[in-house]
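The complex appears here without one of its protein chains, the remainder shown in place.
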Amino acid sequence: MSEAPPAAAEPLLQVRRLKTGFPVRGGALGRSGAVLKAVDGVDFEIRRGETLGLVGESGCGKSTTGRSILRLIEPDEGEIRFDGMDVRALDRKELRRFRRRAQIVFQDPYGSLNPRLSVGAMLEEVLRVHGLGWADRRGRVVELLERVGLRPEHVDRYPHEFSGGQRQRLGIARALSVEPELLVLDEPVSALDVSVQAQVVNLLEDLQRDLGLTYLFIAHDLALVEHVSDRVAVMYLGRIVENAPADRLYRDPRHPYTRALLSAVPRPDPIGRAQRTRIVLGGDVPSPISPPSGCPFHPRCPHPAKDETCSSLRPALEEKVAGHVAACHKAALGPGK
Amino acid sequence: MSGGETATAGGPERPPALLEVTGLRTWFDTDQGTARAVDGVTFDVRAGETVGIVGESGCGKTVTSLSVLGLLPTPPARVLDGSSIRFRGEELVGATARRLRAIRGNEISMIFQEPMSSLNPVYPIGDQIGETLRLHRGMSRREARTEAVRLLDEVGIAGAERRVDEYPHELSGGMRQRVMIAMALSCAPDLLIADEPTTALDVTIQAQILELLAALRASRGMAVLLITHDLGVVAEVCDRVVVMYAGQVVERGTVEEIFADPRHPYTRGLLDSLPSVDEPGRRLVPIPGTVPAPTDWPDGCRFRARCPLAEERCGEPQDLVGLGREDRAARCWKAPAVGAGRERP
Partner (left out) sequence: MVGDPVTAGPRRRVVGGRGLSAVLPGAPQLLAGRWGVGAAALLAWVGFLWLLVARWDRVWAGAGGPWDERLAVATVVLGLAGAWVWSWRDAGQPLAGRAVAVSQWDLAVRAFSRNRTAVAGLIVIGGLYALALVTPLVAPYDPLAQGDLMTERYVGLSAAHPLGTDQFARDVLSRLLYGARISLSIGFVAVAISVTIGTLLGAVAGYLGGLADTVIMRFVDMVISFPRLILLITIIALFQPSIFLITAVLGLTLWPSTARIVRGEVLSLREREFVQAAVALGYSKTRIIFKHLIPNALAPVIVAATLGIGNTIVLEAGLSFLGLGVQPPTPSWGTMVDAGRGVLLDAWWLSTFPGLAIVFTVLSFNLVGDGLRDALDPRLRS
């Protein structure tokens, strides 16, 4: 992304060649020696105040990427730079400080809150652990609740007394309590009903505008990702296959996987459905334990020019148009139609 | 007393309904009180068509589909007097357990959201398909196996001859859903009830399954009742749509009518809260608040508290108001007056 507009600020987060694997349990006695390469060489960066959408199907490694950045899962290789600081080199004390600056919101509104703690206890604990707001902790908790659209009297309630959307607001309040700069949003609305989804999405947009937050928005819903993101990166089998400004990616996708993904999204437009051509991919996503050689997408790729190169040589992310990279041997260079 | 129907289903020019659900009420007795999960639902499905029931969680769409097959445990569930479910004219409410078993899996089949828990992990998939065939169609073991292979082939499983001996855990999610569909097809049902069949699947696999359902419907002339929360899926595959909210049908119509000219504020709200690939950057318009609890439906219009158009008159019980064409109706007194066409920014 050498052609990034020069006026833009330094990126807040830079990720280079990130790799995270899990040992695979197999055989009768534990480890089989095989490694599941959940994240297999991921590069991207996010500028301050922007939203990068990370999309892909289940098992593509998008969630592991998000957690590796925060070192909730220790990455194996690669470089993570947050505001110039090398995240992988942080010691315990520095890591704790880093975690005040980068937070995460989870998918599951039922599993992400401790069922034994009331809302007030949960938020006060965060503040106490980090020595924040000691003068008026209750006041700060109420402020946080109001910030995410909940009411002060909710402070004494327990998680099970809230609806899914409200729980997700609580998860956001908890993440905001340490006043972070970066939020990793790991499928923050996919467990919610559509009407509630929109409430939470609007809340996230408002928070970003008011607090200047930077988002890594992980989701599988392409329409949603396009809606919230400035840039979108598409992952397949642990790798980023395409990364472009959101409008460009949706208007002019270069990677055959992105094209298939976009055409597979069901659209609420019954009148246009007869005219639309849908690319239906055959087969399933291969196992990340033994990914295909060369381009990981080649066994399912519908590209007419697919050849030997695709099955033998792994394509690198290559700039096809200014600011628009794709990892495909066959994707055309230069501006599209 | 809010389940009254003014729009009668089934005009003279329409083909006879395959499934006719009229005034269905399925209530649950719980510790918190009586949950009126399904509270006066009327719709029909005609031969060969795909009808979608769409709504958010807790709206009663799944309970409706389970009631049709008599699959709900009683107690706590009870289907109230006055409910009617007719399949080819035969009343299923109050039918004997024996009769329901004969219909289930034979004339009406069902597939579920979670294909892993719907398959028995200890038997090969061929045996599970074969069991239905032997039970309902009296086939021998050998015939059943041949038929199972043919069915797996029909639902697009490559190498069916080999796959027939595999166990559920050896298959991917999309494959399992195909196996479930093969099982559902085994008795050549006239109606397939699909409860969120693609919700657990990735978008590319979802596209495969939807394609398969459409192809099967074309080749077999089978009617499909699709239960889903996903408006996109509804728009892709359905002919007619039933929108449910808080245990009631709030709007009915053809898929074009529902999406291009929604008359109930809830339907409009759902459409407006959806991010669209075709209109990025539009600020989403959420529906404020949350769905009330089924033990505690409000009087009058149940959507009133969340409705941008609510007025005093909405406190009265609302009936479905017919909107011209035979089956078109919305449960809102303002529906006839609401202008045609949805404003798109």
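We just call them A and B in the order they show up, numbering each chain from 1.
Note that in this section a residue touches a chain if its C-beta (ideal position, glycine included) is under 8 Å from a C-beta of that chain, and two chains touch if they have at least 3 such contacts.
These numbers were taken from a predicted model, which means no experiment stands behind them.
Interface note for the absent chain: among A:Val24, A:Val178, A:Leu211 or A:Ala322, the touching residue is A:Val178.
Touch with the chain omitted from the figure is made, among A:Thr51, A:Thr65, A:Ser112 or A:Thr214, by A:Ser112.
Here the missing chain is touched by one residue of A:Asp83, A:Glu125, A:Glu179 or A:Asp230, and it is A:Glu125. Residue-wise, the contact with the chain that is not shown comes from A:Arg157, picked out of A:Arg48, A:Arg81 or A:Arg157.
Hidden from this view is one chain, which touches chain A at 67, 70, 72, 95-96, 99-100, 103-104, 106-108, 111-116, 118, 125-126, 129-130, 154, 156-158, 160-163, 166, 171, 174-175, 178.
Here is the rule we go by: only the chains that are shown with their structure count from here on.
If each chain is reduced to the centroid of its CA atoms, chain A and chain B end up 32 Å from each other. Across the complex, chain B is touched by residues 57-58, 163, 165-166, 193-199, 201-202, 205, 220-224, 226-228, 246-247, 250, 260-271, 273, 278, 280-282, 284-285 of chain A. The residues of chain B lying in touch with chain A in their complex are 56-57, 172, 174-175, 202-208, 210-211, 229-236, 238, 255-256, 259-260, 269-278, 280-288, 290-291.
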